[in-house]
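The structure's right below; bear with me while I get my questions together.
The full complex has more chains than appear here; those shown keep their coordinates.
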Amino acid sequence: MLTLYDARFASRLLLGTAQYPSPDTLKRAVEAARAEIVTVSVRRESARARTGQGFWQLIEQLGCRVLPNTAGCRTAKEAVSTARMARELFGTPWIKLEVIANDDTLQPDLFSLVEAANILCAEGFEVLPYTTEDLSAAERLVAAGCTVLMPWAAPIGSARGLINKTGLKTLRAYFPGVTLIVDAGIGAPSHAAEVMELGYDAVLLNTAVAKAGDPVTMAQAFARAIEAGRFAFEAGLIEPSDMATPSTPVAGTPFKIDSVS
Amino acid sequence: MQILLNGERIVTRARDLDELCASLGFAGARIATAVNGNFVAAGRRAKTKLTPADAIEIVAPRQGG
């Protein structure tokens, strides 16, 4: 079971709700993924279009727990205000805390992130910070009160997979008791499986599913890959080796004469 | 009075944030609000007087990753 603060979930796949070709595709993708948590955002509402009101109905139909984000925030202050609006809007203490350092990489601004996390944790938020594999930021986020960390694998939407696998491994080793979710940069089910094999607790995805040729099938693909990676972590992987080792028994190989006595 | 609503200049007769929301048809809608960068809870909208040039945010749920 995945533990996020005091809630527990069977699914280890958190799914974003953006960029799908249609609301129906989103719905079917969420079902195919058997996701229990979906991410949402807070955006300006136009009095005419009232887009958000319609989207809210869609979300309610999904029957998932929502995880609002602070996507696009560039300062701790913006993120804190956005988080507070999100708490009221979605009726949840959860916040995916995202403070971005620049638009090209969408890298977390670790300093503003820690600043905002400190404020929000103190206000009773359950903060899920979008961070990097950096250990010094992780320490401060945990000290602030975060029991979940969400490091990137690669820049958001880049689909490049684990660009610093060593860093992700080290983070896992350093925070054995913290729930670790890889958020951002996952492009393929094999990436998701790899993350889970490292002992990560869950994966948060959006673009790789929503922009796939067939998002519903891709959602299913990721769901199985994440299960696969988790099972593998639990079952215990064999160690890679530089040498080959026969799988078929060598003893009794026909036509060998070296055993003649 | 001229204010900034969601980044656009508008003219409103609303005196407080609650009236502004109502005048935009947001009564009962799933929205949240901020004034000049600070969150204003639903229960405090009626008490939040508007001042010319205030920057108001009215937000709602949207897709997110």
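Per-chain numbering from 1; labels A and B assigned in written order.
Criterion: a residue touches a chain if its C-beta (ideal position, glycine included) is under 8 Å from a C-beta of that chain, and two chains touch if they have at least 3 such contacts.
Note that the structure is predicted; figures quoted are calculated from it, not measured.
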Subunit stoichiometry in the structure file as a whole: A x4, B x4
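We take it that only the chains that are shown with their structure count from here on.
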Chain centre separation in whole Å, for chain B relative to chain A (CA means): 33
For the chain A and chain B complex, residues of the former touching the latter: 16-20, 39-47, 50-53, 55-56, 59, 66, 68-69, 71, 77-78, 81, 84-86, 88-90, 156, 206-207
Touching residues on chain B, where the partner in the complex is chain A: 6-7, 24-26, 29-34, 37-39, 41-42, 57-65
